[in-house]
Every structure is written in C-alpha cells, then in structure tokens.
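Read the structure below first, then the notes.
One protein chain is absent from this view; the other protein chains keep their places.
Moving on to chain A:
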C-alpha cells in the first residue's frame, strides 16, 4: 500500500499545461526519485502534491486520504514536508528563527528544543550559526538549513526539490549521505533531481518525466543501466 499516490494529475499554469497526467506512487520507507530535464514538470509535480500548484484533474492520495488541492499549510500538517527548489530559506531571519518556523504548528517549547537538537545532530554547522541571518550563509549551509527546517515538522514524507543544485560536489555528497540517513530513520523520501546518476544510485525506485508525462519507471539500478537514460541524462 503506497503512502503517497498520484493518479493522472493534470496541472496548468494559466493556459499552459505543465503536467499531462502524472501517475506515480511512493511506498512507505522508500526513496523514490523523479528525474527529468529542466521544465519537464518535476517541480510542478511536487507543488501539486503540497498544494502550491492547483491540480485541474486527477487525484492525490496520501495515507488513504484524498488531499488533492488541499492548501500547503494543511498538507504539511499531515506530515508532507516540501523543501522547495532553490532552498528558499528566510534570508532575513536567523537560523534559529528559520528552524522555529519549521515547527510553527508545534506546541511546546521542550518539543521544539528537542527537535532542534535532532536537527543539529544531522547538521552540526547549524548550531554554530544559530544567531546568524540565514541569507548570509553559504549555499551548502542554506541547503542544510532548508532540510533542517523541514525536519522540524517531523515529516513522514520528505519531498526534496533539487537539493544538489549549485553546490560543490563534496557538499552534494554530504547532502545525499544525510538523505540516506534520514531514510534509514524511517522517513519516506521523494527526491527530484537533475543530477540523475547520484539520485538513482541512492533511490529504491525512479520515474523519468518528460514534457509533463512519465515516460519510464523502474528500480534505481534498472534505470541507471537503461540505455535511453544513459544517453539522455547520464552522459
């Protein structure tokens, strides 16, 4: 039984159809990746799930509940965390305030403090920079903050939109390491990447999206070996 299921999702930006019937599912505890080139509809798929983009047709089922077109402040409450593309941390807020915003719906100072400690155990750098403005940090630190902020919600499903974008290879390595760790703690991961090889190498399963439609799917290792994919994304 998948924890998250997309049935024939169609999403439009004005008159332009960005998603032309996306169907995919994510099993509990899996790492699933969605790969594809720029403008294929990867981010739109995540936005449709979290409620940032309005779905015109189709349905999204999360834990047996239809969550199609629920607003983002509700889907996140259900346990779906969305780390947006480009990190989008609150640049003028301190690291601490950014993390507190992640736990906006959480009541109780002790619980928030506890979760913050958990985040620091993954990203010790954030603890050092607690009172620094988010916008003054390096790209890698900002990505850590963006993921840490999402972890403050204690999500069941963590959706990551291009976490490797613009980062040095060594930082990307670290981020993927953390993703694997989080997954081993039981968090389901839905990962969007242009960096297809790296994503497929840690994913249980993958989907390939092209022009708003899924063109291929399979296990991570199957897709890595696939000739078409090698040609299109791994060259």
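In this section, contacts are C-beta pairs under 8 Å (C-beta built on N, C-alpha and C of every residue); 3 or more make two chains touch, one makes a residue touch a chain; residues count from 1.
Simple rule for what comes next: contacts and distances are computed from a predicted model.
Student: When one chain of this assembly is omitted, its UniProt record names it as which of these: "Sulfite reductase subunit A", "O-acetylhomoserine aminocarboxypropyltransferase", "Alpha/beta fold hydrolase" or "Branched-chain amino acid transport system permease protein"?
Tutor: "Branched-chain amino acid transport system permease protein"
Student: Which of these, A:67, A:153 or A:200, touches the one chain of the complex that we don't see?
Tutor: Checking the options A:67, A:153 or A:200, the one contacting the hidden chain is A:153.
Student: Kindly state which of the options A:25, A:97 or A:222 is in contact with the chain not pictured.
Tutor: A:97
Student: Looking at the whole complex, which of A:21, A:58 or A:86 touches the chain that is not displayed?
Tutor: Candidates A:21, A:58 or A:86; residue touching the omitted chain: A:86.
Student: Since one chain isn't shown, list which residues of chain A touch it in the complete complex.
Tutor: Residues touching the hidden chain, for chain A, are 50-52, 71-73, 76-77, 81-82, 84, 86, 88-93, 97, 100-102, 104-105, 135-139, 142, 149, 153, 166.
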